[in-house]
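Note that this complex is displayed minus one protein chain, with the remaining chains in position.
Note that the chains are named A and B in the order they appear, and that numbering of residues resets to 1 at the start of each chain.
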Amino acid sequence: MVMELEYDRSLYGKEHLAGPFDVTTELIQAFTASLSETNPVFIDEAAALAAGYKGLLAPPTFCTVFVSRVKLPDINLDFGKMQVHAGQRVQPRGDIVAGDQVTASSHLKDVYPKTGRSGTMVFVVWETTFRNQHGEVVADVQESFAVKE
Amino acid sequence: MPDFEDVELGDEIGPMETEATDDGVEAFCQVWENRKPNRFTDSESATKVGLPGPIVPGIMAMAIMTRLLTDWAGAGALKDLDVVFRQPVPHHKPLTVTATVTDTRQEDGENLVECDVMLTGAEGERYVGGKAIIALPSSAD
Partner (left out) sequence: MYLDMHSHSVSSDDSRATVEQYLKWIQVLRKRGNTVDGIVLTEHRKFDAHLDYSSLAEQYNVLVLKGSELDTRFGHFLVYGVTEPLTKELDFADVRMDARELMKAASHHGAFALPAHPGRFGIGLVDYMEQGESFPDVGIVELLNGGSRQGENERASDLCSQHGYLGTGGSDAHLTSHIGTCLTNFEATIATEQDLVEALHFGQFKPVWLQDTQKGAST
């Protein structure tokens, strides 16, 4: 019997917005410190300015910390109890520096079943586009989550 | 930073040896502002969902892998990083990031290098694996 997935299919085509989020020097430095980052342009404002950036530079996957701040709707999937992060894609499109503000726009991309070591799962894929205060796209992020029984 | 012309299929980038500490994960989660308690910073929350202990967030593992690539190619070189989180990443265990060049091409005026990127454990555990696309300068630049 084919596994019929019950969820809110009306979500396809709808955009969910969040932000603006302030990209501060403190936030970038807290991010890079937690990763033991050593590249000067990511940790020291003077080095970033000397390299030609407009401020302390955020590492290329920095926007991913904002994705979970988008209040995504419950897709009301009639399956499973817990959700884990299964995969992620980040396409940096432009520099993000301290002083910028970014907004996020997310939409549901796909929902499909598969099986693996943890049994039967349903994968839910969301796409998010980040724009800065000038309306320029600075990153595209795709996240997939595995919903497990 | 290498020149595009010097990069060949099969070239290995790295390895970068590192570790995610409890403090590092805690600090990352503060930036991430996720709800507490959670399976990244709290042992009980982790064991409740069948994990042996608190784990490293996927996006933190991804940021760790990015360090190898930006150290090699420069801060602005990463064009695309696409990974699958295959196994939970533990705290306080050796983590190795490596990348293998699998393709080089010129596209839309850019010199692109594609590589497989992997985060593995001391016993060869494949924690995270994926693909990166990097833009490099040419020796003519």
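One rule holds in what follows: a contact is a pair of C-beta atoms (placed from the backbone, for glycine too) under 8 Å apart; a residue touches a chain by one contact, two chains touch by 3 or more.
Computed from a predicted model, the values in this text were never measured in an experiment.
Within the complete assembly, residues 9-10, 82, 84, 100, 102-103, 114, 116, 118, 123-126, 129-131 of subunit B touch the chain that is not shown. For subunit A, the list of residues touching the undisplayed chain reads 1-3, 87, 112-120, 123.
Methods note: only the chains that are shown with their structure count from here on.
Here subunit B touches subunit A in the complex through residues 18, 24-25, 27-28, 30-34, 49, 57-60, 62-64, 66-67, 70-71, 75-76, 78-85, 130, going by the rule given at the top. On the subunit A side of its complex with subunit B, the touching residues are 27, 30-31, 33-39, 41-42, 51, 57, 59-62, 64-65, 67-69, 82, 84-92, 95, 142.
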